[in-house]
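The structure's right below; bear with me while I get my questions together.
Removed from the display is one protein chain of the complex; every other protein chain stays in position.
Each chain carries a letter (A, B, C and D) given by its place in the written order, and its residues are counted from 1.
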Amino acid sequence: MPINNYILLSIALFCIGIVGVLTRRNAIIIFMCIELMLNAVNLLLVAFSKMHARAALLAGDVNGTAGTDGQLFVFFIMVVAAAEVSVGLAIIVMMYRNIHSVDVNFLNRLKH
Amino acid sequence: MQNALQIVYLIPLLPLIGFLINGLGRKYLPKPVIGVVGSGVILASFILSVWVFMQVKGMPVPYIASYFNFISVGDLKIPFAFQVDQLSSLFLLIITGVGFLIHVYSTSYMHEEKAEHFGRYFSYLNLFIFFMLLLVMGANYVIMFIGWEGVGLCSYLLIGYWFKKTEYNKAANKAFIMNRIGDLAFLIAIFWIISRVGNVNFSDVFAVANGEVEFRKFSATDITVITLLLFIGATGKSAQIPLYTWLPDAMAGPTPVSALIHAATMVTAGIYMIARSNVLYSMSHITMDIVAYTGLATALLAATIALKQNDIKKVLAYSTVSQLGFMFLALGTGAYVAAVFHVMTHAFFKALLFLGSGSVIHAMSGEQDIRNMGGLSKKLKITFWTFVIGCIAIAGIPPFSGFFSKDAILLSAFVKSPLLYGVALFTALLTAFYMFRLLFITFTGTFRGTHEQAHHLHESPAGMTLPLIILAILSIIGGFVGVPEVFMHGGDRLGQFLAPVIKPNEMHHVSHSTEYLLMGLSTALVLVMIAAAWFKFRNYQRKEETGFGKVLENKWYVDELYDKIIVQPLHQLGGFFKSVFEVSVIDTLVNGVGKAVNYGSRQLRLLQSGQVGSYVLLMVLSMIVIFAVQFFIRK
Amino acid sequence: MVAFFLIFLPLLTGLLVFFIKEEKLVKGFAFLSSLATLTVSLLGLTLFKAEEHLQFTAQWMQPLGSSFSLKLDGMGQLLCLLTAISYPLVFLGSWNSSYTKPSNFFALMLLAQAGLMGVFLAMDALLFYFFWELALIPMYFLCSQWGGERRIQVTFKFFIYTFIGSVLMLIGILYLQSKTPDHSFSLRAFYNLELTTKTQSWLFWLFFLAFAIKMPVFPFHTWQPDTYEQSPTPTTMILSGVMVKMGLLGLLRWLLPVLPIASYVWGDVVMSLSIIGIVYASLIAIRQDDIKRLVAYSSIAHIGLMCAAIFAENKSGMQGVLLQMFNHGINIIGLWIIVEIIERRFGTRKISELGGLAQKAPAMAIFFVIIALANIALPLTNAFAGEFLMFNGLLNAKSNYYLWFTVFAGLGIILAAVYTLNMIRKVFYGEVNTITAAATDLKLNEKLALGIIVVLIFWMGVYPQAMLDVTDNFSQALTERIDISHLFRKK
Amino acid sequence: MNALIISAILGVVMMFSSILLKQKGAVRNVAVTGIILLILVNILEMGGTVFFKVNTRGMIVFDQFALLFNSIIFLATLIYLLLSAKDMEKVGVNYAEYFALIFFILCGVTLVSSFKSLLILFLGIEIISIPLYILTGSDKRNLKSNEASLKYFLLGSFSTGLMLMGIALYYGARGTFSTVIDPLITVTAKPLLISGMSLLLFSMAFKVSAAPFHFWTPDVYDGAPTVFTSFMATIIKAAVFIGFIRLFDDAFEQVQSTWRIWIAVITAVTLFIGNITAVFQQSVKRMLAYSSIAQAGFMLLSLYAMNTEAKEGLLIYAAAYCFATIGIFAVLAKMSDYTFDGFNGLSKKEPLIAATLAILLLSLAGIPLTAGFLAKFYMLKAAIATPNSLWLVIFAVLMAAVSVYYYFRVIQAMYFKEGSTSSSTTEFSPFFKGAMLILAGLVILLGLFPDILVNWLYF
Partner (left out) sequence: MNIIQILFWFLSVVAIFSALMVITSKNPVYSVLWLIVTFFAISGHYILLNAQFLAIVNIIVYAGAIMVLFLFVIMLMNLNKETEPQKNRWLKMAGAVAGGCLLLVFVAALKGAGLKDQEAMVNEGDIGLIKNLGKELFTTYVVPFEISSILFLSAMVGAVVIGKKE
């Protein structure tokens, strides 16, 4: 599969995530869109890892570990994402407790 | 013998010491002591001057006493040096001699002043003498300039001596500032000389001018520029067109001051300077012409104004301006000796006239308007007679001193051009007319003042009359040092005396008969004018001036003109700069930067809307821009 | 060591003064300190004239290419002497003023002195910049804390203005340093640089702006009248008497010799600005009613002349400027002392509200007249020789417009007479009014301070050569360095 | 390595200290002792004593630069704790946890300063960020704190996304996450690399609050409890900067010509926005937030120049900036009124505090004799050595002049304005005063002799 396909797919998902961040005002959905962006990155990383694995294979490196680092990175991203989600949701909940809303447009005490 | 002259520094130093004693001790010394010290130092200087005068007689080259380096930068070395030669020694005599008399006169005249102010007055006078001596003794233009500005300062201080009167102070300021304008030209001339000669010693400058120095030379332009600038300097100090208006106003000072500074000495500094620089002037015909015509124009203008003045001192002041104009005429026609001669005689008779007027004012308790006088001859006999002598001298009736000097000037004017002569003669006639007008209005007819004044009228004390008498005698005989060749073989002693400094004039080619004719003509016409004045003014009655007379009374409105075209515009400009340009242009620009920052701050902070969405949007937009530029433009 | 002590003494005493509480003690201590500094300065002129005493070098910021190197050259001697003389005079002249928190006031004054000395002595660009700012900071606090009503804004404007100038200069310094072969900040290294005309040109403006603001030269001057007006008078004395000389020193030591070509190329522009400034400031001074502002504008005019004379680029001009730097400082301090007395006694600085002081306070009048006349460069007063040489320099300038420059600058002389005499007339002459009726004459300390100033005025007026000799070598070397005629000859 | 492990352990220790120690003072003492320990082990490591020999496979390299930087950061943290630890009590009940989070953050800082792999950078940044989200929101009842926390979290996660995309593209182009580049290998997929570089640039710019990615900064700094703002604005910012400069120095050296211009633009914009916006602020805290943006702009100059001097300078800048800002925030935390007027007349009430504060402000403004000047000086010196940089340098100093405006407003308030009638400050303890004095002394010492810091680099 041409790597460009994966790049385009990831970029598309990534940009959809960004559009979500831009257009939604529900903090949770914004956060979900960010998760979507992370997943786009994950996909790209895996695709690249396979690309590099193939390149290494073609170069004659038969039992090399080329490309594993990409997939491991994805693993770490997931780890971090999990941690982030726990903290993020905690913050959102705390926010909700105080103002009974998760609308980011209410976040305008701090400005100028 | 020459080494003995080393002590010439005492001549200016003594008045300086007098100044210090009187200035510092004015609160502690009694008036007589102040008077004695003030006059005494001048007397000592005078004696020394006489001694110096004796020494320099026939001395072929000037004696230069150098004391220390005043300013020395690179090649430019300006020593603090005095030059003693015939010209300066003559001036020394005039300054210290007349100065001494006026000091003596002042002790009486200023007697009513408080001791403190009395001391101040004498310290100023002494200081003036000091600077005047510096002026004439300086061996280079810079020392001369020091004296030049110094006398201006003293003039300023003395005009504003009665400092409570705002008008007087304004007159003092005017004098100083007008002088400063001239001084600036003088300064630039000095710089010009430095740029061409490398220093400012008279000897060096004249040597270069005479072509005695290799490598250094004046071009014709240089000469013209330098001489013109020096002349402008002289117009300031010697009250010539266009800078003459300060002198009449300067009469605000005490009368002895007018006599000393504004008649006998300071105002002649310009003549001295040009006479001193005669080598340079003789090389530039343009300048000479300008000097001559300016002098003549001034003489005429001032004479016309003097015709209608009613303040006794103002008349004398304009007369002084006019006489100074004569001197410049002489200078411009190359008759340097005649000019110096006239300086001397003028010092005698004009000092006499001023002192006489002082005596009158003293008697009239400060009244200066001649319309309120009349018939004073009965009460003030000595004053009257000495005044008459002064008037005759200035009018130019032989054998009084004024005749000879004025005649010499007229003659040189005649040689140059009959037109000059004609106008000069006319002016001389006007002089006779207004002087006798003054005399008759003041001293003849009936008294027109108040009762109180009439009651108070008295002859002045001896301290005042004695100087009058001495000056009267000098006014009578002073002319004999310059009796022309026609009258006496070996005449023109003055010219011979000054010969080492001022080369005798070669163009003196007038036949004796012509000379006699001219003298007779002028004398006759002067007598006619005196007679006219007698008939017109012996029984003067006050009346308003109209028409042309009013223009003259108002001095051709020159002061107003200056005010309109120079003073006011500058004043306005200053006001514009101060309250408009400074505030709304420069400060606005400067503060504008601050305001712009402030405004920018106020607007820019609105970018910080507080909305997460807009933050992300802005971030994304900038990312787009950077990517777009990166990949589509920069490549 | 002399150089070191000139900075160290005021610095140390300044820091000590912070901890003295008693006002009398503070004043006395500060005065003694300033006298000690003066003594050191005089020793540097007389007993310890040898090179090794006048130089001081220590390691400092070695990796940056800088060192703590001080040297008293001719100009340094002159300006340090000025600084050293002015402080006792200022303290003496303002002895009767009392301040809240006197210890802070005097401590800051002394620290400013240390900064000024440093500026005058530094032979290393970084060090120079350090002191340049250090002199400014105490001044900022002094003016803002003890000044008049609008002091905060005004001083702040002054501070930011000069700060902008100095940071631009910093860039110039940094650039020059990056061009030196051994990446050094030393003056010598800067002098040895050979830069293209273009580079010199923009560097020139970076430096010149800093100095122009400091001096100040038209049109960068607007901070100055305000600051002078609002500052406490002792500070104003230092500001106008000594501090503005920093700008001139900058031109003479850090601009002209480093960037000779640009200085020549832009000389006409700078001279034009300066001379416009002379006439402009003088005309404004004529219309001023506030004595402080009047003196401030007169100072702008004087400085304008000095700046113009510097760019005449000949020895006469240089010597004149150097001499005048000293004399202007002395004179203007004298003027301020009297202005302060007037302000303190009558509570007004308005010329129109004063009058007739000569009757009530003759001594004050005499001192003022003498100093004012010295300020307008009357012969035999100190300013004459300086102005004489500067004008001579101007007329002999290499510029094509030298005559115009001379004439217009000369106009300044005349206008100076106008406003000075008018001020004297209005303040001292005439009849007394309700405000001035109760005037008293000078106190002893004031007389003493003014007396010293007057003595200096006459001494320097009659024998200016004494000072000219001090700076002779310096200006000779400077004129030789900035002479770029050999460049033209090659072509 | 010492510091990394010890700080992690300390974090755990602090977690438990809340259970073991009832006294808040004791907790504080443990924390201070811990930080001193950290400094010690770090300095020991600089001398070559490594306690933990761990094979990091080249992903983490503690070189002299990183170690020196860590020392500075730990020192700053020590000062921070000494000055502000007590004020944390006011924030909330989880006193010990705050310290735990701070130590975890320090752990992240050591990673960011010494990474040789993007993975470590990523983890380091996250270890720094996640506790910060918490600390920002730690004043739970305060809506501003909530808001700041959520904004920070959302925007921070967004930037993490950008960063990860950048890393992914970098990986695509290079085939490795290592930043140690073999200069012989040329990258064929240059657009990929440059896109990745750009995204990393954006995200790092976000973390150091460089414009136009700075928008979170004022709001978050303003909303966060002041004690933590202090920590964020100084130590964290400096740490991320070190990461930034390491990243671009190592990984993207080959494409320097591409990013240099963008750094220049970002620098200029950052300086402009930071300084100009700060001018109009009424709250000192918010002013300091903008000022931190402005200071970041100056620090970016080191990135722009990227030479030896720039790196040395960044160390000094970090130190100077941290010391000064921590001190100011420490005083600010004790004020009841955060507006400029709140400082009115402080010099009368607390002359010593006012004086030290003035010195710190002067340092921030870049006045000579203070560390702040030398820091700026280094930056300018480094920048001017690069060609065609004059416009940027001139712009920078002009903006520095603008910065004088707002810093001096505080000085003006303290010294030249009359204070309000009611005492707007809490009492300053003698200990606090002493610490401030030492801090001011440190700032001046560093301003006079930067060598003492820089020389460590060449041990």
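Just so it is clear, a contact is a pair of C-beta atoms (placed from the backbone, for glycine too) under 8 Å apart; a residue touches a chain by one contact, two chains touch by 3 or more.
Predicted model only: the values in this text are computed from it and were never measured.
Participant: What are the shown chains in contact with the chain that isn't displayed?
Facilitator: A, B, D
Participant: From the listed residues D:I43, D:L81, D:I127 or D:A396, report the one that touches the chain absent from this view.
Facilitator: The single option touching the absent chain is D:I127.
Participant: Which of D:N94, D:T258, D:N307 or D:T339 touches the chain that is not shown?
Facilitator: Of these options, the touching residue for the absent chain is D:N94.
Participant: Even though one chain is hidden, which residues of chain A still touch it in the full complex?
Facilitator: Interface residues of chain A facing the absent chain: 1-9, 11-20, 22-26, 28-29, 31-33, 35-36, 39, 42-43, 46-51, 53-55, 57, 65-69, 71-72, 74-76, 78-87, 89-94, 96, 102-103, 105.
Participant: Residues of chain B in contact with the chain that isn't shown?
Facilitator: Residues of chain B in touch with the missing chain: 613-614, 616-617, 620-621, 623-624, 627-628, 630-632.
Participant: May I ask you to list the residues on chain D that touch the chain which is not drawn?
Facilitator: 8, 11-12, 15, 54-57, 59-60, 92-94, 97-98, 100-101, 104-105, 107-108, 111, 117, 119-120, 123, 126-127, 130-131, 133-134, 137-138, 140-141, 169, 172, 188-192, 194-195
Definition applied: only the chains that are shown with their structure count from here on.
Participant: Would you kindly tell me how far, in whole Å, the mean C-alpha position of chain B lies from that of chain A?
Facilitator: Taking the average C-alpha coordinate of chain A and of chain B, the gap between them is 97 Å.
Participant: Go ahead and note the Å separation of the Cα centroids belonging to chain A and chain D.
Facilitator: It comes to 27 Å between the two C-alpha centres.
Participant: Quick check on chain C: which residues sit in contact with 2+ other chains?
Facilitator: Residues 160 of chain C touch two or more partner chains.
Participant: By the touch rule stated above, which residues of chain A touch at least two different other chains?
Facilitator: If we look for residues of chain A contacting two or more partner chains, we find 21, 30, 104, 107, 109-111.
Participant: Under the stated contact criterion, what part of chain C meets chain D in this complex?
Facilitator: 60-64, 126, 129-130, 132-134, 137, 141, 144-145, 151-152, 156, 159-160, 163-164, 167-168, 170-171, 174-175, 177-178, 202, 206
Participant: Within their complex, state which residues of chain B touch chain A.
Facilitator: 605-606, 608-613, 616-617, 620
Participant: Considering only the defined contacts, which chain A positions touch chain B in the complex?
Facilitator: Within the complex, chain A touches chain B at residues 18, 21-23, 25, 30, 104-105, 107-112.
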